[in-house]
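Every protein chain but one is kept in place in this view of the complex.
Take a look at chain A:
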Amino acid sequence: MNMRDALTGEVMWESGEWDCDLDEMEAQVPREILSCRQVSRELNFSSVEVMTSLRLVQSVIFKGEPLEEWNFHFGFVIPNSTNTWQQTIEAAEEEEMLPAELLSGNVVIETTFLDGDCPIMTQRVRIWYV
């Protein structure tokens, strides 16, 4: 997974392998990302198996409350494939933005992959703005 300033394409944060045994991962993200007007978040995943109906549910959780949720339907996944999904979002207006101090350590991005209705994995990343 990585996060970029979508206006410059600059990678602000990147993390390689996900440890699926961990209940929660932590990410130290530079706080400058909060002042980016557009941010992109990219997920990179591989599958040995063919899948016919892959979808993803991604939620941003603030202090245990879901703030935003995205659903994305990938559908077919080619066997032995490596795939990416990059989502570009426009930041909230500056006055609506919560300050880094308040957000840091209180935001969790939860990503669940499902094939049809069958969950494959869930990954939680707690965000620290540094």
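In this text, contacts are C-beta pairs under 8 Å (C-beta built on N, C-alpha and C of every residue); 3 or more make two chains touch, one makes a residue touch a chain; residues count from 1.
Keep this in mind: contacts and distances are computed from a predicted model.
One chain of this complex is left out of the view, and of "NEDD8-activating enzyme E1 catalytic subunit", "NADH-ubiquinone oxidoreductase chain 5", "ADP-ribosylation factor-like protein 3" or "DNA polymerase delta subunit 2", the protein name its UniProt record gives is "ADP-ribosylation factor-like protein 3".
Across A:7, A:22, A:67 or A:130, the single residue that touches the chain missing here is A:7. Interface residues of chain A facing the missing partner chain: 4, 6-9, 38, 40, 46-47, 72, 74-78, 80-90.
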